[in-house]
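Below are the structure tokens for one structure; questions will follow.
The complex appears here minus one protein chain, its other protein chains still in place.
We just call them A, B and C in the order they show up, numbering each chain from 1.
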Amino acid sequence: MATVTAPRQSPDLVARVVRRSLWLMRELPVIPLLVLAVLTFVAIFAPVLAPHSELDPVKPTKEQCVARYEMANCPYVDNIPPFWLQHGNFNVPLGTDYLGRDILSRLMYGARISLVVALVGTLAAGIIGTWLGVLAGYLGGWWDQIIMRVTDAWLTLPSLVFAILLSSVRGPGLWNVVLILMLVFWSRYARIVRGTVLGLREQDFVKLAEINGVKKLRIIWRHIIPNVMNTVMVVFSLQIGVAVIIEASLSFLGVGVPPPEPSWGLMMAQERESLMEGRWWLAVFPGVCITLLVLSANMLGDWLRVRLDPQLRNR
Amino acid sequence: MRRGMFAVVAVLALWLVLIWGEAATPAADPILSGPLVKLDIKDAEVAAVRGKPKGTLTVGMHVALDPGWLDPLEHIPAITQQHYDYLVHDALIKPMPQGELTYSLAEHAEVAADFTKAAFRLRPGLKFHDGHPLTTADVKWTYENYKGVHAKTFHDKLERIEIVDDRTIIFHFKGPFIDFLDLYNGITTGIGWILPKHYYEQVGRDGFKSRPIGAGPFKFVSQEPGVQMVFEAWEEYWRRPPATKTIMVRGIRDLAARMAGLQTGELDLTYGMTGKLLSRVMADTKLRWNRNFTSPWWLVFPGYNEPDSPFHDKRVRQAVSLAINRQFLARQETQGIGIPWGNWISTEIRDALRGDGKDLPVPEYDPEKAKQLLAQAGFSNGLDFEWYVPFPPYFDMGERILTDLRAVGIRSKMQTLEGPVFRAQVAQGRRGYPGNRTVVQNIDPRPGGAKANIGVYAVCGSPSSFVCEPRVEELWAKHQASLDLAERERLVKEIQRILIEEYYFVPIYVNPFVHAVGPKILPEGDGVQHYWDTLHAPYPWPWEVWEVKG
Amino acid sequence: MGMFLLTRAFYSVITLWLLVSIVFGLVRLTGDPVKMKAEAGADEAYMQQLRRDWGLDQPVYRQYTSFLGNLVRGDFGHSFTKSLAVRTIYFDRLPNSLKLGLAAFAISMLLGVPLGMLSALKPNTWLDSFGKMFALLGLSMPGFFIGLVLVIIFGVELGWLPVLGKGQSAFVWREPFTWVAFWFQDWQYLAMPAFALGWYFSGAMLRITRSSMLEVIGSDYIKLMRLKGIPEWVVMAKHALKNSLIPILTLAGLNLLVMINVAVVVEVVFNWPGVGQLLYDALVNRDFPMVQGVVLMSGLLIVVLNFVIDVLYAYTDPRIRLSR
Partner (left out) sequence: MPPLLQVQDLKIYYSGFRGTRVVKAVDGVSFSLEAGETLGLVGESGSGKSTTCHAIVRVLPPGARIVGGSVLLEGEELLEKSPREIRAVRGRRIATIIQDPMSSLDPLFTIYDQVAEPAYYHRALRGRRLLQRVQELLTAVRIPSPEVRMREFPHQMSGGMRQRIVGAIAQAGGPQIIIADEPTTNLDVTIQLQYLNLLKDLQRSSGVALIFVTHNLGIVAKMCDKVAVMYAGKIVEQQPVRDLFYTPRHPYTRALLDSMPKLGSKEPLYAIPGQPPDPAALPPGCSFHPRCAHALERCWTEEPCEEHLGDGRTVRCWLPLQEAKHA
């Protein structure tokens, strides 16, 4: 009945590395990571990778001008379709917009805006929210009451409404969007971190430090903060997707990143009318980019959540 | 054959009698004693035949609807409100296709030669929608209770109002009030539109806004604030019964949605169809469209006269003008129907200089020269300014201009504001824009002569001042002091020339405010264009003449 | 339990007061609202008069106290751009939003809850993967993108559905015969916005249903139920559902409120004249009394709902109900 299994030998190194990486591949969400990596790469190296300027029209040839406008000389040719459609060409692979600008280049620079806004905004919110959450949870008493009541009031406002409200105070602009994201999202960290800290405060290593007379700030710094980092990481990864959507929505509604910057949401808003003309790609390309980015961020976030903090449910 | 001839003669005779009768009435008894200003007020056309109203006209407005528009007492200076004034209310005199001043509720008007008195006589038998008679008491009450734009001017200048009888009223002013008829003329301000005293006092401000009545051709039926308003023909309107039974106005800001509505027949009339979808409007054989030239676009540089502003240098302002490819811009934005123009005031306006080369040259497009000028002004690497603020919702056009500017090295980003916010900032003039690195793109089809536009934007004392120059001030002071109309005209034209030649205003092209109508609108073919005959009107009033298929 | 509810009620009031103050403060930060009413050529006197009309010539603390006082009386002030009382406009728009919100809510529940339950019952199967992907996509696609894609396909290409507003039917408070008819008319207008709005929330519903069902199903008492040999559907319908219902209903309630009050993006994309569009219009037009009104109404409803959930929670869970 008992069959003899393979003899125990030291497997050779190559096989081990291969096995190990195969195992990692199974565990890691490969596709989302790949998408994120590509988008980040594109965002960082947009000036090198982009075939054209994101703000200036692509210089047309004389033939194009004649064909399109019956003019020998024109500043740009608008609404060139993507290369697989009739009249498309590989110089502008995804075509041009109504101002003759290369869509591919605009999408590449758009990745920059989305990522910078979402990352910086979420990070800043994370720092503020974590500190407030730690203070509320660890110090307790009035600190807790005041911080948590403000947090509750803050959370009452749906995030998009709050963001629009703030944007009407601050006006449009990339860094204003970052500020808005920070102001909107800190409360989510504060609420969750506080809960985690309440649990930590009762743990023996904290009690021990307290008995030994370690200063509060030092306890927070040495014992509390490192232990809430898992929670913070998970919330962070899940908030990034939301932040990207909020930025796109604000720009779509015309209160976010101002033109002519190529924010994806803005690109969609500007080309809404082109849908009626059958030029669906103008609005769909940026939409697909947003969806890909958010989807990847969310999948990564889910994976992190399972890995780092199974208790944390849909927040 | 003989019978036909006879009929023609009979009709001719009848027509002559009518003409005679029409011509006879204005020679009524004078109200004021003493010398009078010679007024050019046209007579109203009263329909002889009274037909039955039929059909529904659905209008797609490109802005959200404001119930406040139904109350002229709190009139805002936006021309959009006149859309509703003309529906529900009526004025003593108002612009009509016949002329800028046309008799409506009044059948006779006089202004004393020293501009200190004005008198009106109402038509006999006027009524409000509820059947209550409209008398001079309502006219007086409306004047005294007016709170809207220019209210202070009216109240400060008024000495007293004298009611001679139910149909005759005299306004006595403290001093000469030269602009009185321009302002009382049912446009620019709301004070000319007569409201029912008894009803307004009964229901109050909010009540009136939610259910207004007036003396206009259409009765208010219902509204969803911001979404839609429904009006119904009032067959007892003095001039004629409206030809359309129901007018429904819907607020749809999105151009694509208005386009879709037109094509599906959900909308019969839309405005502001310029931009990305114009070619589609033009291509659709079911639709009829036309341009309706309102006024030229212009750029202005708030704070240009401060030394640290990059636009302080005339060469930079000139470079901006040279950088704009007006021909191509008009082609992209308006399919080539916008006319590149050299003045910032519309040619339809009294005393305006023409900008097509007759009085002022069409501005040229020369990016190389623009770059040279910039380099001479010390901006050889180009310059960045803070905001480009286009007139809403012409954001595409704004970005096109911004792209032209980028091509010569003038770079910026665009601030997209909604209508009220944009207008409010313009209203504050230079103070509406912090810093002095902003370019504003505006348009203002303002009736009341070229002096009205200059008085608002180009003199130091105006709250909305963008230009403040000693040379202009001097000429303006002379203009204000003068009672000689010919000299006033000469001065106004001189000011316009300075403003353009110094590039304080950079005109672009005359805006064709394109409207489109669906197949339901009568008459068939291009006859529909006569609805737009009223001078200075971007919208097709009077509404009582609109005909649709039943 | 009395003590518990009293504390919760007190917290709710504090939260509301803070919310009101935050909104009031933010709105004051935006500068002089009167300037928004002015236009080129408007004179200072006109603006002064407006300022007096709206009580803006008072010092800030007086404005604040009278603002609070008015709120307590249910008076949200007058809209700047729509010229009527904020309350009137809000309640005129509310039926439209309710119609859209309820339809989207129904979609989110009908898609989200059963799919979530199925995913939980058959974890790690193709069905679960499909559910996961469906939820993730819904959560990852911005509403305006779903909206635009729907418009392209069903509005422009196929021409099946209208893309313009909510149709002719209207709910008019003054005309009672519209009160019933309104809900049953013009469904073709409702289809796309309701789906665009519903998908996002069905994603959220699916996830919460799945996770809370999984938690319950994994619990010992469900295991014991099965070991007792009780029919599976009884176990699911009676025990598992009742136990996982609290988080599901909490989220559903909040979602419903959000869908009704602040579906800004979808309402803007589809020209749906609801509260969300009202809020957006008010914001971009700097109509601050209107903004305050809508934001406070939505905040108020959420605070009230949270309180109601606490009360219901206390009642359904014997552990709280039977405590002091």
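Definition applied: contacts are C-beta pairs under 8 Å (C-beta built on N, C-alpha and C of every residue); 3 or more make two chains touch, one makes a residue touch a chain.
Keep in mind the model is a prediction, meaning the values are calculated, not measured.
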item	value
Option touching the unshown chain, where C:108, C:243, C:261 or C:277 are the choices	C:243
Sites on subunit C contacted by the missing partner chain, in the whole complex	122-124, 219-232, 234, 239, 242-243, 316-319, 322
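By our rule, only the chains that are shown with their structure count from here on.
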item	value
Rounded Å distance, subunit B centre to subunit C centre (Cα mean)	41
Residues of subunit B whose C-beta touches two or more other chains	254, 256, 260
Residue list for subunit C, restricted to those that touch at least two other chains	156, 284, 286
Subunit B-touching residues of subunit C, taken from the complex the two chains share	35-46, 49, 81-85, 88-89, 92-93, 155-156, 162-165, 170, 172, 271, 273, 278, 281, 284-287
Residues of subunit A that touch subunit C when the two form their complex	149-150, 152-154, 156-158, 160-161, 164-166, 168-169, 241, 245, 248-249, 252-255, 265, 268-269, 272, 275-276, 278, 280, 283-284, 287, 290-291, 294-295, 298-299, 302, 313-314
Of subunit B, residues touching subunit A in the complex	254-256, 259-260, 275-277, 279-280, 325, 328, 331-332, 395-396, 398-400, 402-404, 406-407, 413-416
